[in-house]
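Apart from one protein chain that is not included, each protein chain of the complex appears where it belongs.
And then chain A:
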Amino acid sequence: MLYALDLSLDSEEGFASVKAGLTSPLAKFVIWALLSALLYHLVAGVRHLIMDTGIGETLEGGKRGSQIVIAVSVVVIVLAGVWIW
């Protein structure tokens, strides 16, 4: 990621090469996988922050929270897939 950032900011050619590199299906899949992991981590992280305020700390609350996290994550990950492809 840092390498791509470095290359993309270097020059017009660098930017073009990164852009070209990202069009291959394999690159798209890797990006999508990384993005999915990060999106799930983000959603679950937000849930933890909510739990820090005391909401959803009961057994039922925790269970429902997890289900919500999975549901939201699936939706967002699918959207990311659509956006990438």
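Everything that follows uses one rule, which is that a residue touches a chain if its C-beta (ideal position, glycine included) is under 8 Å from a C-beta of that chain, and two chains touch if they have at least 3 such contacts; residues count from 1.
We take it that contacts and distances are computed from a predicted model.
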Which choice in "PTS system mannose-specific IIC component", "Oxaloacetate decarboxylase, beta subunit", "tRNA 2-thiouridine synthesizing protein B" or "Succinate dehydrogenase hydrophobic membrane anchor subunit" gives the name that UniProt lists for the one chain left out?
-> "Succinate dehydrogenase hydrophobic membrane anchor subunit"
Residue of A:38, A:55 or A:70 touching the missing chain in the full complex | A:38
Of A:5, A:20 or A:55, the residue touching the omitted chain is A:5
Spell out, residue by residue, where the missing chain touches chain A.
-> 2, 5-6, 8-9, 11-12, 15-16, 38, 42, 45-46, 49, 52, 83
